[in-house]
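Shown here: the complex without one of its protein chains, the others still in place.
Just so it is clear, A and B label the chains in written order, and each chain counts residues from 1 on its own.
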Amino acid sequence: MLRRVFAVADTCFLIDWARFRRRDLLFRLFKTVFVPEDVLNEVRSEGTIAWISSALSRDYLALYTPSQDEVNEARQLIEESRLRPQIPSVDLPETICLVIGRRRGYVVLTENRGALLIPRYVSKYSGVTVWRSLEVILAAILEGVIKVDCSRPDEVFNEYSRDTLHIFPTKALSKAVEEVRRKCLGK
Amino acid sequence: MSLGCVLSEEEARELRRRLADWGFINKQPPRIREALKYYVEKGDLYVAARIAGLTVEEFNELRVRAGIPNVA
Partner (left out) sequence: MLGEVEPQITEEEREARELRRRLADWGFINKQPPRIREALKYYVEKGDIRRAARLAGLTIEEFRELLRNAKIPVIV
């Protein structure tokens, strides 16, 4: 798997990820994870804010102030997504992340289904890499950031689900677990 | 004309930690508290203001009330 240097995280990702017992593994996968200001504005709970501000002070997270140009593109993307009924709602925090992902090549971290689908339906964003927590956990396992118990290749994914009340779709989870099994077999 | 004596980042952080009114800081609502703690560690007014959800000016006033020096 390619080593990615930077990521940009949206609200949906952060508010769940902050509850994960292994949340700091994120900072071993990426040099810096950027948090757009609009995303930070949406975070209110004590636990999440405490984790974010601690990570900001350790330079694992960094605040991203989008340019007016980026904001304009993000607003246009919202409009475009509204023209496609297959895409669930996205708001400025998600579309700003996608714009940053497109312009700067950062991995976009999101749990918003609309944001996940945009690269499939809006060709301008087809090159943007979008990861859910599933892909983040898988990358952490494959890159050795997490030591996995090969007799229970799905355990870390289950931990995440328990900590956050987030379920991974069956097919996607099966594929991820299969990749973990292959790593365990040394393939 | 340079007056010399520029504090290192570590010295600045130590000064902010030492002089901050932790009683005041710990009584604040979560977002404000975390923003003040962040400011003590990093000295970055803009980011601290964003964490607090305040303007830079509003946060600066808060910083003063919290006894945290702006160490240039």
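Just a few scattered comments:
One rule holds for everything that comes next: a contact is a pair of C-beta atoms (placed from the backbone, for glycine too) under 8 Å apart; a residue touches a chain by one contact, two chains touch by 3 or more.
The structure presented is a predicted model; accordingly, all values stated were derived computationally and were not measured.
Within the entire complex, contacts from the absent chain reach the displayed chains A.
Taking the complete complex into account, A:Glu42 is the one of A:Glu42, A:Glu80 or A:Glu179 that touches the chain left out.
Of A:Val35, A:Leu63, A:Val90 or A:Val128, it is A:Val90 that touches the chain left out of the display. The chain not shown here is touched by just one of A:Arg58, A:Arg104, A:Arg120 or A:Arg182, and that residue is A:Arg120.
Not every partner is drawn; the one left out touches chain A at residues 11-12, 15-16, 42-45, 48, 86, 88-91, 94, 111-114, 116-117, 120, 132, 161, 164-171.
What we mean here is this: only the chains that are shown with their structure count from here on.
Inter-chain spacing, taken between the CA centroids of chain A and chain B, is 30 Å.
Note for the complex: chain A touches chain B at residues 37, 40-41, 44-46, 49-50, 52-54, 56-57, 63.
Against chain A, the residues of chain B that register as touching in their complex are 30-31, 34-35, 37-38, 41-42, 46-47, 50-51, 53.
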